[in-house]
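The other protein chains are all here in position, but one chain of the complex has been omitted.
Entry: subunit A
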Amino acid sequence: MAFKTPLKIVMAAVLTLGASTAMAFEPSGKVECIAPSDPGGGWDFTCRSIGNVLEDLDLVPRSVQTLNMAGAGGGVAYAHTVSKRAGDEQLLVAASTATTTRLAQGQFQGMDADMVNWIGALGADYGVIAVSKDSEYENLNDLMDALKDDPRAVKFAGGSAKGGWDHLKVLIAAKAADVGKLPKIPYLSYNNGGEALTQVVGGHVDAFTGDISEAKGFMESGDLRILAVLSEERLPGEFSDIPTAREQGIDALGPNWRGFYMPADISDDAREYWIDAMDTVYASDEWKELMKKNGLMPFHKSADEFNEFVKKQIQDIQELSKEIGLIK
């Protein structure tokens, strides 16, 4: 043991020297990824799968360690990153539209989006609005017209809480279609998209709001009619028959992106390194395969573009939430 310690110091010195001459920043030792949920959820998937791809592409020295930190819909992990991990250049935290929604609605008390570094988004699950196959509504305009006459005419079921992303998608679409009285539109929240779907297919609730990956099963079985997908263009492959809201004259977008943020106070070099790493991951075949397998659609934003996107999304959600009286 006695001679091992000096050796370690020498090694570390050489490594640091090597790193500083060859490249501005390169991760060494343990890289962590916080999934702000229990094992099994979307954030957990983001951490574990991106972690694997990073490792396969030799962008990290060792395997990425996923740390589950559930609580307050990501708030516990956010608070942890802000208050305890500032300057940690080897920490990624999984995020999604759920993160921006809660930030926008002030659910992470005393914290805002400027307190972390937004690194990039690597795919998205797009929002859909759907009805059961026996429904009277044939397209999105039919449905919106009904809402214009009476905002309580159509009841929506979704997998997020009231004011959550699934609810907001309805409001985004309704607002774009000039439906008044947004707060009056009934929204029923379920534990997950699957439960909400059964209620719609079973004829208990009128319409479903959720993501395309959730609707896929019932769409294939023919029990569900998808009225619109909230994407910029039609989705690829088997989903290409689904019209977008845009082409029906309703300018509504609802991507549920998957991405990462990092702690504040990291060096520009480190930030640059991770942004590049995410770009590399996004371009890789491994990730494309994983995206396909898990129902994620192409969606990529990184660096400043991502930062702006996040801020804009937060602002939009804030406005909508104020409009429906969820926040003041």
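Methods note: contacts are C-beta pairs under 8 Å (C-beta built on N, C-alpha and C of every residue); 3 or more make two chains touch, one makes a residue touch a chain; residues count from 1.
Just so it is clear, contacts and distances are computed from a predicted model.
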Name of the absent chain as recorded in UniProt (options "tRNA-specific 2-thiouridylase MnmA", "DNA-directed RNA polymerase sigma-70 factor", "Formate dehydrogenase (Quinone-dependent) catalytic subunit" or "Tripartite tricarboxylate transporter permease"): "Tripartite tricarboxylate transporter permease"
Touching the absent chain when the full complex is considered, from A:D38, A:D114, A:E220 or A:E289: A:D38
Given A:N68, A:T280 or A:N294, the one touching the chain that is not displayed: A:N68
Full-complex contact with the absent chain, from A:L59, A:L140, A:V170 or A:V205: A:V205
Sole contact to the chain not displayed, among A:S28, A:S189, A:T280 or A:N294: A:S189
Listed residues A:K162, A:K292 or A:K312, member touching the removed chain: A:K162
Touch residues of subunit A, complete complex, unshown partner: 38-41, 67-73, 75-76, 79, 105, 107, 109, 152, 155, 161-163, 186, 188-192, 194-195, 198-199, 201-205, 326
